[in-house]
Structure formats: structure tokens, C-alpha cells
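Only one protein chain is missing; all other protein chains are in place.
Up next is subunit A:
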Amino acid sequence: MPGVIRFLTRRRGGDRWHWTDIVTWVWLIGGLIIMFGPAVWLALSSFKSPAALSKFPPSLLPYVTQEVQVDGFDKPLPLYEVTLPDGSTAVMAEKRRIGIIAQMIDPEDPETVVKVNIQDREPVEMVEFATSNYSKPFMQFDFLRYLWNSVFVTVMATVITLAINSMAAFALSKYQFRGQSLILIIIVGTLMVPLGVIMVPLYSIISTLGLFNSLWGVILPTVATPTGVFLLRQYMLTIPDELIDAARMDKASEWQIYWRIVLPLAAPALAVLAIFSVVWRWNDFLWPLIVLSRSSLYTLQVGLNVYAGQLNVQWHYILAMTVVTMIPVILVFVFLQRFITRGIATSGLK
């Protein structure tokens, strides 16, 4: 192991460990645990039965007490490893429990009852993943509906965002017209107008337009994002105007120039904006929370919050559904992390 570490690290000060090398690796390993640990813990917990969830201190893996079917009993009985008064141990099932005395029986011989102090026994446990945490909510609650609402909002908002933002960016980068700089100033000026500032009047506009309790009321206010226009415009400015002039010589219409020349060339910037739009819209919370009051319209985020806010929180379902909500973002993270980090480093987006 020290050899591996030595191979993996390039240290200052030759063979000696400089204190900065130690700090570096402590920081990195600690970061790994702190950044991934909570999500991993959530995922592990999501497979536990309600009984295992309420145990303290919690176990890493989902354990359940093994049960056995005994003749003469309707329900399966829990199994325990019992230390008998004579010092020997045996695996027995619990018939019933009164106070601190448990009546134990041998599953093979249900007639003889042994009374044992509950201190003298340990439950027989096995690892079992409670997949019902995942399957049940899909049937019992409206999670499939929430999932569908979230997908609808995300896809629609992203498609519209890309379409109208790229058109506006095209106009702002490839044409000269009056009011152009004014529009640019307004767009840049509102880059930082957050939802928190305008949510009261926005709500009344949405209501006036009849979009309250409608998924379109969630989608439309988010699609004309100044960030997107700005990012795409900066990128399209780098596309040479000669290409466009050449296309005009060939009698291409302005619309054809837009979608056959500029759009394909702006594909990298469009891809970055698409990834961000998907992540933003999938994760949106405050605005859907305001616009959607009918539970059949909830997005995953709103639905999760409502269920988690109930008096008797059913953590085993909440945890499982949180994991489901995380999956698309994790997929984006695994496959597109490179694009995203490049997008942030070059444009300060997010």
C-alpha cells in the first residue's frame, strides 16, 4: 500500500513526505467521503425496511430479522439466538413476549416453551434489500404521474428554450438593426433578476393568463432565459459572416441560413445550454411549488417535498423516491460531466 501511494503521488522534497502532500491526500480522501458519502448513505438506506430504518445506531447494510413459519401459528415468528440458562445456545422462535421475559419455542418442537430474559438473546439477521420501497410507491402514490410531469416540463422547456434562445441569439449576432444594443442591455441587465424578486407579480400574470395549476405555467416563465441568449450569442459571434454571405449568394433564405448553417455550427454551445436546461428544469422547486396546487400536477420535486413534510414521514418510501429523482442527474453527471465543467469554466453558467 505505501508503494502504491508513493507511485500515485508526486511529492515535494524528494523521498520525504512534505506536509502539503499529506494535507492534499487527507483533503481529497475526506472530500471523496463527504461529497459521495451522503448520497451513498441515502441509497443504502433506501433499501431498508421501516424496522431497520428506525434502529439506532443504524447498520450499513439493510438487515432484517429472519422469520420462520411454525405449525399452529398464523404469522411467521422471528428467530433469535438464545443463550439458555445452562450456558448453551440455540436458535429459537419467539412465541410471545411479556415485559422483559420472552417465551421461546424450538421451531421443530413448538410444544415446549422456554422462558428467557430478553437480554439473553440476539435476533438472527440477514441482509435483504427491501425493493418494495421502490415498487410500492409507484402503485400507491402518484409517483408515476409526478415522474411524467417532471419529464414533460423538462423536455418541453428545454426544446422551447433552445429554439427561441437560438433564434434570438442569431438575430443579435448576425444582423444590425435599431434597438439591438438596447435589447442586449436589457438582457444582460436581467441576467441576475432572480425568481425571488418577481414571483409575486409573476404569479398574478400566470393566474391572469389562466396558467395557474397548469404545467405550462411552470414551463413558460423559464424558457426565455437571458443566460441562454447571452451564451449562444457569444458563440455565434465567432461564426464567420462570410459563410452567411456565401449562402445568400446561393439564394438561401434567412430561415435556411439559421437552421442549416448557424445552428449546426453552434451545436457545442447548444449542447451546453441543453444540458443545463435539463438540469435546471428537472431540479426546479420554488416556482412549481407556487404554480401547482393540485397534486395530480406536482412535479417530482414538489411531490417529494409534500410527502416528506407530512406528519408521519414514511421515510422508507421517501428515500427510495429521492433515489429515483437523483438518477437522471447522476446519468447526466456520469456521461456529460466533461461538457458541464468545460461549460462552467468558460462561461460561468449555472
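As a convention for this text, contacts are C-beta pairs under 8 Å (C-beta built on N, C-alpha and C of every residue); 3 or more make two chains touch, one makes a residue touch a chain; residues count from 1.
The rule is short, and it goes like this: contacts and distances are computed from a predicted model.
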Quick one: the chain not pictured, UniProt calls it what, "Phosphonate metabolism", "Ketosynthase chain-length factor", "L-lactate dehydrogenase complex protein LldE" or "Sugar ABC transporter permease"?
"Sugar ABC transporter permease"
Touching the left-out chain: which of A:61, A:144 or A:198?
A:198
For subunit A, which residues lie in contact with the unshown chain of the complex?
8-10, 12, 20, 23-24, 27-28, 31-32, 34-36, 38-39, 41-42, 45, 53-58, 163-165, 167-168, 170-172, 175-177, 183, 186-187, 190-194, 196-205, 207-208, 220-221, 223-224, 226, 229, 248, 253-256, 258-259, 279, 282-283, 285-286, 290, 301, 304-305, 308-309, 315, 318-319, 322, 325-326, 329, 332-333, 337-338, 340-341, 344-346, 348, 350
